[in-house]
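A single protein chain has been omitted; all remaining protein chains appear in their positions.
Labels for the chains are A and B, by order of writing; each one numbers its residues from 1.
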Amino acid sequence: MTVQAVIEQEKLAQFEAKIENEIKIEPNDWMPEDYRKHLIRQISQHAHSEVIGMQPEGNWITRAPSLRSKKILLAKIQDEGGHGLYLYAAAETLGVSREQFISWLHEGKAKYASVFNYPTLNWADIGAIGWLVDGAAITNQVSLQRTSYGPYSRAMVRICKEESFHQRQGYEIMWRMMEGTKDQQRMAQDALNRWWWPSLMMFGPHDTDSPRSEKAIQWKIKRESNDRLREKFINKTIPQAELIGLKVPDPELRLNEDGTYQHGDINWDEFYAVINGNGPCNKQRLQHHIKAHQDGAWVRETAAIHQQKMNNHGKH
Amino acid sequence: MEHKEKFYLQIADNALILSHRLSEYCSNAPFLEEDLANTNVALDLIGLAESVYTELASQKGTGTADDYAYRRTEEQFFNCTMTELDYPDFAHLMVRQFFMDNFHFHFFSELVHSKDEFLSALALKSIKEVTYHLRRSSEWIIRMGDGTEEAHQRMIAAIERMWSHHEELFTPSEADLEMLNNNVAPNLSRIKELCMQKVQEIFYFAKLAVPETIPNAYQGKKGIHTEQMGHILSEMQFLPGKYPEAVW
Partner (left out) sequence: MESTNDQQGELYEVFIQSKPGQSFKHAGSVHAFDKNMALQNARDTYTRRNEGTGIWVVPSKEITALSLEEQAYFVEPSTDKIYRHPTFYNLPEGVKNM
C-alpha cells in the first residue's frame, strides 16, 4: 500500500468516525468524493425545487381572492425563493457556483421535485399545495435538519423555522372553502383529488427501489427512508382531511389496528413519466425559468459592468 | 363621493395597482436576490393599500378593505395611470418604480404634517419603507444608466414611455385641492419640485438626460384609465366577481 493510500484510508476513517459520532462535516473537511457528489446533487435539486416551486403558486398571486390571502401567498412564495437561495449557498460551499447549478438545470442535467410539474387550476390548489406539498416537504425537511453536512443542516434549520406557517396557510384555505359554498367545496375536493397522489410520490420510490438511498442514509445525508417518511405524512394528513370533510382519493385506503394507514398502490409509471420530462408542466416550468434568466442577462451584465466602472474610478 | 374619501383612495389605489404589477413579476427577476427584494416592495405596498381601505371602511362604518379592492369598477379607482402600465423589461419596471418611489417619498414626507391623524401616522410608517424603496430603485437607475450600452438604450426607452405619465402625479384633482385647503394634503407643486431635484440628481449619476416636461394627458384621478386597467381588475377581481357569495 502506498503512503498516499494509507493517508487516504486514515482520512476516511476519521470521516466515518465523525459521521458515527454525529459530528457535522464542514466545507473544509476531507470528504469522500461520492459523499460530495451526492450532496451536490441532493442540495442543488432541493434548491431548484424551491425556486421552480415559486411558479405554480405564482400563477395565483394576481388572482388571490382577498388582500389577506394575497399578502400571505406573496410572502410564502418569497420565502420559497429565500429557501432556494439558502440552499444554493449551502451547495456552493462544495465548490460549484450558482451559475453552474443554473446551467445544469437548464441543460436538463439537474432535477427538481416532480410535483411542481402539475398545474394549479383553481384557488383551492393553493390550499392543497400549502397543506400537502409543503406538508410532505416539511416531513422530509424536519428530518434533514440532522443531516451530516453542516451548511445543509444549518440551511434546513432556518428553512424549517420559516416554513412552519406554510402548511397552516394551506390548510386554512382548504378549511375555509369546505365551510363555504357548494362551488368552494367542489373546488377543494377537486384540488385534493389532483394533489394527493403527486404529494405521496414526493417521498420518492419505495425503499426497495431506491438505489441511492442506502448510501445516503449510511452517511447520514438522509436520516429516514422514503417509505418511513411517507407513512409519517399519511398518518398525520388523513385525519386532517377528514376533520374538514374532504375525502382522500384512495379507494384502497385502510386503517390499521395500530392507528396507522395502509395506502393503495402508487402509480409509479406516472411518477417516472413526470421525472423523465413528460408531466403536464415540465416544459413550461423549465422554459419559464430559462426565459427569466435570459431576459435578466443584460441586467446582470450592466450591474457587473457598472461595478467595474466604479472600481476603475476608485469610488463607490 | 366625499373629497376626503377620494383623497384616501388615490393613495391606496396607487399602492394597490403598483403592487399588482410588481407581484406579477414574482419568479421573473434577473436573479434570485432581486426577486425577493421586488416582492418585499410589493408586500409593503399591499400593506399600505390595505391599511387605508380598512380605515375608510371603519370611518364609514360599512364594508371591508376587500370590498374596496375587489368590488369596485374601473371608474371607481383613482390611481395614477403610471401604476397600471405593463412593462416589456426590467428597465421599464424599475424606471416606473423609481418615479413612484420618488413621488411616495416626498409625498409621505410632507403628509407627515397632515392635519388628518390617520394620514399623518400612515405617512410616518410608510416613509420608513419608502426611503428604502427609493434607495434601491435609485441605485438600479444608476447601474442601468451607467453600465452597458444595451442597458443605457433600454433605459432611454423606458424613461420615454413612463415620462408621459409623470406629470399626472403632480396634477391636482379636486380632492387634492380641497384637502390642501383643509391642511390635510401636501401641495403637489412643492412635491413636484422635490421630485424633479431627485430625478436630476440620479439621472446625472446615471448619465441619463432628463426629458422636457410633457403636459399631462391622463386622468386616473378622475377614474379615467388606460386600456390596461380593465385587464388588471378582471384578473384581480376574478374570484369574488365569479362567486359573489363566497367567503375566502
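We take it that a contact is a pair of C-beta atoms (placed from the backbone, for glycine too) under 8 Å apart; a residue touches a chain by one contact, two chains touch by 3 or more.
Because the structure is predicted, anything quoted here is derived from the model rather than measured.
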item	value
Chains shown that the absent chain touches, full complex	A, B
Of B:36, B:100, B:123 or B:188, the one touching the omitted chain in the full complex	B:36
Candidate in contact with the missing chain, chosen from A:100, A:210 or A:240	A:100
Footprint left on chain A by the chain that the document does not show	28-30, 75, 78-79, 82, 85-86, 89, 92, 95-100, 102-103, 155, 158, 162, 293, 297, 300-301, 303-304, 306-307, 310, 316
Touch list for chain B against the chain that is not drawn	31-34, 36-37, 40, 132, 135-136, 139, 143
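Everything below uses one rule, namely that only the chains that are shown with their structure count from here on.
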item	value
Geometric centre distance via CA averages, chain B-chain A, whole Å	35
Chain A to chain B touching residues, read off their complex	51, 54-55, 58, 61-63, 65-71, 74-75, 77-78, 81-82, 84-85, 88, 123, 173, 176-177, 180-181, 183-184, 288, 292-293, 295-303, 305-306, 309
Interface residues, chain B side, partner chain A - complex	20, 23-24, 26-36, 39-40, 42-43, 46-47, 49-50, 53, 65-66, 69-70, 89-90, 142-144, 146-148, 150-151, 154, 235-236, 238-240, 243, 245-248
